[in-house]
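With one protein chain held back, the other chains of the complex are shown just where they sit.
Each chain carries a letter (A, B and C) given by its place in the written order, and its residues are counted from 1.
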Amino acid sequence: MKEYWRSLEDLLPAEETEQEKKTSMLLSDDTESSKNSRRDFLKYFGFSIASAAVLAGCERPVKKAIPLLIQPEEVKPGTANYYASTFYDGAEMIPILVKVRDGRPIKIEGNDLCKMTGGAASARVQASLLNLYDESRPAAPSLDGKSIAWDEVDSKLKETLENWDANKEFVILTPSILSPSTQKLFSDFKAKYPFVVFETFDAFSYSAIREAYKASFGKAIIPLYRFDQAKLVVGFNADFLGTWLQPTAFSRQYAAARKLTEGQKDMLRHVQFESIMTLTGSNADERVPMPAADEAYYLAGLYAELAKKSGISSTSVNAPESIAKIANELFQAKGKSLVVSGTNDVAIQTLVVEINKLLQNTSKTILVDKPINLYQGNDKAYAELLTRMEDNKVGAVLFWETNPLYHAPLNGKTEEAIKNVPVRIAVQSQATETAKLCNYILPAPHFLERWDDKALVAGAYSLTQPAIRPIFKTRTPQENLMAWAGFEGSYYDLIKLYWKENIYNSSLAKGRHFETFWKVSLRDGLVIDEKVAPQAINYTGTNVNQILKKNNAAISSNDLELVLYQNVPIGDGTLANNPWLQELPEAVSRVCWDNYVSVAPAFAALRGWTQGDVIAVNGIELPVLVQPGQARNTLAIAVGYGRKNAGRVATDLGKNVYPFVQIINGARSYTLPKVEAVATGKTYELAATQSHHSMEGRALVRETTIAEYLKNPASGNEMHAKVEKLHTTLYHEHEYKGHHWGMVIDLNSCTGCNACVVACSAENNVPVVGRNEVRRSHEMHWLRLDRYYSGDSDNPEVVRQPVMCQHCDNAPCENVCPVAATNHSSEGINQMAYNRCIGTRYCNNNCPYKVRRFNWYDYTGADSIPNNRVDVAGMTLDLKRMVLNPDVTVRAKGVIEKCSFCVQRIQDRKLNAKKDGRQLRDGEIKTACQQTCPADAITFGDMNDPNSKVSKLLKDARQYGLLEELHTLPSVVYLSKVRNKDKNKTLS
Amino acid sequence: MYVSPVREPLISGEKSYTKVTEDIYAPMAGKPGKLWFGGLTLALLALAFGLFSIFITVWDGIGTWGLDRTIGWGWGITNFVWWVGIGHAGTFISAILLLFRQKWRTSINRSAEAMTIFAVMCAGLFPLIHMGRLPLGFFIFPYPNTRDVWVNFNSPLLWDVFAISTYLTVSLLFWYMGLIPDIGTIRDRLVPGIKKKIYSFLSFGWTGSARHWARHESMSLILAGLAAPLVLSVHTIVSFDFATSVIPGWHTTIFPPYFVSGAVFSGFAMVLTLMIITRKAINLEDYITKAHLESMNKIIIATGSIVGIAYITELFIAWYSGVVYEQYAFVNRAFGPYWWAYWIMMTCNVITPQLFWIKKIRRSFAATFVISIFVNIGMWFERFVIIVTSLHRDFLPSSWSMYSPTWVEVGIYVGTFGLFFTLFFLFIKFFPVIAIAEVKSVLKTSSEKFIKKGK
Amino acid sequence: MQNRTFVSGYYLDDKDLVEGIKSLQANNIEISDVRTPFPVHGLDVKLNMRRSRLPRAGFIAGAFGAAIGFGFQAWVFTQAWPLNFGGKPYLSVPSFIPVTFELTVLFAAFALVFGFLISSGLGPGAPTIIFDEEVTNDRFQILLEATGGNNEQLENALVEAGAEGVKRHDI
Partner (left out) sequence: MVKTLSRPLLPGNRFLKFFLVFLAMSHFVSFTTNVRAENKGPAPDVKVGERLFNGLLPTGDGSKSCVSCHTMYTGDTMNWNPSALEMAKVAAEMDLATFKEHLLTPTGAMREKVHVKYQLSDEQLFHLQGYLKNLAIEGIDDKPLSINKLLIFLLLGGLMTIALVDLFFTKKISYKAIHVLIIVFGIGFQLKIVAHDLIDLGRSQDYMPDQPIKFSHKIHAGDNKIDCLYCHSNADEGKSAGIPSAGLCMNCHQVVRNGSNSGQFEIGKVVDAYENNKDIEWVRIHNLPDHVYFNHAQHVNVGNRECQECHGDVENMHIVKQENDLSMSWCLDCHKETMVDFKDNDYYKTFEALHKDLAEGVLDSIRAADIGANDCMKCHH
């Protein structure tokens, strides 16, 4: 168990100036916080060896140590505390733990008390930490570009509110509010100022799902999906492992339902129909490329087939063959199947709702009585709001962490509407496009700096608590409303009061007083009220035949269609100003730092385009990326790029395609049925981290089908036995007398979401190198997800393999280092002493896995030579340096680095065990990648302990070492991949 | 005398001992010509450019080179191996040919040894410059320190450190010991003055005493006996850099002999290239004759053919091993993205030297000059092929990448040419290019004059 | 400095020199030194020079180098700080061969060169007396030391022995 600290609550009420001072005091004891003290004398004297020696020494700065005047009990210098909190960026909500060291958050991890995520976190959750230290965040309130004090803001806006023209609306545009306390505040605020109108705007719209449920069930809900309860999942353009709704929770359910360890033999089957190659599609057992335009037709066909089987009369649709086949399978898996679609189209979503209803999945794999509170926005309502704004019915608009100007420009309509409102207020924690149009810019704290609460579904509450005092002169948005309405106290008091009055009840109390309950809740970060009654909801039905009639034939033609999608790292673009996310390779294409036009190979060949040719799609010029598996006439571009006012990293990076989004049939449509694409003759080099996509017939990722696996668990992995038989050595093998660390990666679980990569970067201070360096294959990630295509390029199978240092017991890299900078530890770790390394790169050459990374330039500022820093993302700014993990050395220029099995974590947990005088428990040490993995694909532990999970997995017949025939004896072991498909039942 | 009359004279023209002295002393006596100054200036410019490139490398980092996460060595180590290879001719000629009592070595060994030393100096630079942290380069020496850390004696790169530094030291000693009598000769030709004093200092007090000669001969012979295996060991150890690794295309037992013969091959080619120019430039046509040319070209055919056989053996073994990685590596060499490098290597190293089977070609200075340049190019590409094409596509296709050098890498290479030629120009100005005493000692048995007399 | 007198005679061919030496030796005249522009084979035997001890010095130094080289590596890897490199044993003898060999050669080479220099009294800026600068060109010179004013007798002997020119040197 981790120790969850109760938070900085005790220190809370204090003056602002004092707060800043305390923060700085907490920081100043640490050498990482200032660039002046970041000097490495060995390096320094090395460079000036001749002169320094003769001149009898160079100046060594005097290091000051400033203790806290009054030391709070829980703050111990050099010891990390964990605070439970909640991540929510307007898209996903995940309970987290924030690791705080010497007063600054340095790592986010999933809260393992949460049953939904089990301690997992997505790449964006991991990376959101860096947005806290974003130097481009609005730092102080301003009015028309001039700095202004909070008092003045309050008095001015209070005056505005009190002298309001009752005929006009005061609109507050919020993202979907999950916080019950905030909703309470909103209703109180509205009670005080009745002219205030709260509207919801989601950056990426899911309003069609709510509309569809409204049509069929009478309530505009998004239900809770349970992929783990399904035996067959059929996805239609739904990237539910990457971006759709709750990808982290879904990944966990999906992976759990597909595991073949611990005696599980039954495996979820997943079929994906999609126009572009999504992360989810690349994980599917079978995948059918489908023109986006025909999705409604495919679903209509599916509905008609299923209706026929269920004996319900409906309009007949001549379905494609693959649909007929999958209908059979689905019908057999009635009540244990799930059909989902990711398209924001009411007709499509209605069909999906009805199909699931036909399959009796409702309330089995789709819990309509437990709707989730995400994505409450309604695109029709937004359109109406714009009309009201244009009609001068709105006197003021407050953008509460919303950025509609970027996310839904709607042909300039949004901009005109905003400009038509006299008072425009932006309450935002990040720089946004919309804020540029506003009079007032009121900085809000980052979510790690503020109090809040969340309820994802009724009865599941979680708390957000600050892990650091506000870095800038920010104020929690809720407190703005409280100040303007003249409510007493702070937002914290309000939350506590709300919890006392509305959440605290006898079943949760378990005999505890509220204060105790509150403290326990803060410590755990979440409270589940099992007794909350499910919402009553009844199927009312809708006219499906009308939809079927409209979509009874394929409409796709030779026209080019364009699909706008969210990619895994950037998502809707809200957190785009984040170097870690920008440098994170896209899950399928493995390209970073740009968006591009994905083109099907056949179509690219037809037009004579190759990767890097710049084409103009309806006037937007972007480079081509040839994407195997994409539907032939589909082009695809990721949204979230081309920010205009986002800060140093994201501004003008890629192209913005949100202007293509229109409201069609009451929902924002991310598909354009017809676009023009012409070559421009220009070229642009994409920053791709992988350029070769075939495994070349090598047994790197070993796979089999479920049928073969059930016959012989070692199928597909026959080579392992052969290699084991040849296992022989002239030398005696070294003995590992205590621990022998090992890692098992289940390739059947890994979905390739890349969360591990960001977690690793955050934990291990991996530098960000920027687009140009990635182009030159200089990326520094210690952990990468290799992705290979096999088979037909029109619809290839995809395999993935996370590769980090394999910690070979016979490591080829160790032998060749001339200075002994890398060698083997007594616990089987391939250790790397950065300070000894002279940078011959011989080890990297001799590494068959190519997992070693070289510091080509001074990326970190740790180099002693001045004026040679390569830091496009501003990672060496003092503010961003606060994110550095003080337990991990910041590597200097010219040094090799690589995965260390998170040795700092191993050391820490070992020390804890020693202090307690007990043996280490299995699972106590979790590497950063393992900790965050939503699919639970990574297991780490002691191979010398026969009872450890790792040792047990090592007995699995699917177990093999990467390139084991080289006899490197890797300590990282893979479990082969199993596809749930059968020769007898296949779609194509 | 006991010289067969069919044996071709090695020294043409009517040479007496005095004439020999005069001929070889001549280029040092006069004021150097425009050609010399022009050449030296050019070399110094190249050297300056190289130093600037090194400065950029150390200041900004190895990122200024075209390397990446997959290809850790490129031009730098290619040049290193190439220069070391070139540095093999001199000591090979003076040591091994001395042991074999090959008289034709006397005319070329001095300059060849000088080239060896200069080439090894150029070569030795690269392992230093290619370090990411050159300022901490001293870590590679096993010196006692307060960290209690020694070095890794398992690393071929460390063996290189010992091999190259020993080779340089021993070559230098060997070369200088051979120079002492000749410096004495120069000293005695000079009029009293500062120059004479310097040469007197450098001559180590040489008098030509029979006692000294006896010891000198004895020492030379044993030193040759030591240097002979040393020459072979140096490129063997350099080949270990690759042979002991796991990378397909590197991990090959054939490397040591293949590298050594390749080194002698390229070394001889470089000696020929330079000697053909030098003999013209400083009028040593009588001393470096077609007979020398032919002897050297014969060695080039021999070593070139060994190299050719090695190439073919590699291909065969790759096929025969049945290892997919190995097979792919060699198919990729010949038909992958760097096919051109492979075929340049094949053409220059395997095909062109076979022309020397034709007597007319191997006795032609012009033809030899052209072919020797081809061999130099070919041998550079051999190293490029081994290093870059093996690395750029190794085990995991996900990491495959491409490499092209930056101006900085090219600049450093140009800089080493600058260093090499700067030293060479200074050498031909200040030291006798041909071993005077040694030529004199074979004059009776090998010169045209004496052989004719013998008839 | 004491005054010494030498008598020198030179030849223009090594064959004549050898003949000259024979003739002088026949007359029981002790030859102080013979100076030649290049090594003349067989002179060492004729002049009864001691067999050089350089090979022995070289061998001993080489053996010493080998012992140091191997011993040092073995000490570092087994005593000073045994480290596990790629699963190799601490005392991985094959790995030690290259460095041992190089040190053997290095030590032997130094021993030979310094042995030669010291035994011959040569070195940077070593003092020299040159009686005839043409010795390094084309003259083969025999030096005889005159003891007790017998220089003329020696001069005659040299002329008799076929010397091309005879000269007296007082130092």
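Odds and ends about this structure:
Convention: a residue touches a chain if its C-beta (ideal position, glycine included) is under 8 Å from a C-beta of that chain, and two chains touch if they have at least 3 such contacts.
All of these numbers come straight from a predicted model, not from anything done at the bench.
Touch with the chain that is not drawn comes from one residue among B:147, B:195, B:280 or B:359, which is B:147. Here one chain is not drawn; of A:78, A:791 or A:923, the residue touching it is A:78.
From the options A:635, A:888, A:963 or A:978, the residue with contact to the chain not on display is A:888.
Touch with the hidden chain on the side of subunit B covers residues 145-149, 201. One chain is missing from the display, and on subunit A it is touched by residues 18, 25, 29, 31-32, 38, 40-42, 44-45, 49, 52-71, 76-79, 735, 737-739, 823, 825-827, 829, 831-836, 862, 887-890, 900, 903-904, 907, 910-911, 913-920, 942, 944-945.
The rule is simple: only the chains that are shown with their structure count from here on.
Averaging Cα coordinates per chain places subunit B and subunit C 29 Å apart.
In whole angstrom, the spacing between the mean C-alpha positions of subunit A and subunit B is 57. Among the residues of subunit A, those touching two or more other chains are numbered 812, 815, 817, 820, 823. Shared interface positions of subunit B, i.e. residues touching 2 or more other chains, are given as 149-152, 154, 156, 158.
Subunit C makes touch with subunit A in their complex at residues 83-89, 92.
Against subunit C, the residues of subunit B that register as touching in their complex are 16-18, 21, 142, 148-154, 156, 158-159, 162-163, 166, 169-170, 173-174, 177, 180-181, 184-185, 187-189, 200-219, 222-223, 226-227, 229-230, 233, 237, 240, 436-438, 440-441, 444. By the touch rule above, subunit A contacts subunit B in their complex via residues 42-43, 46-47, 49, 690-698, 700, 773, 776-779, 784, 786-788, 801, 803, 812, 815-820, 823, 836-842, 844-846, 848-850, 852-858, 863, 865, 868, 870, 892-896, 963, 966, 968.
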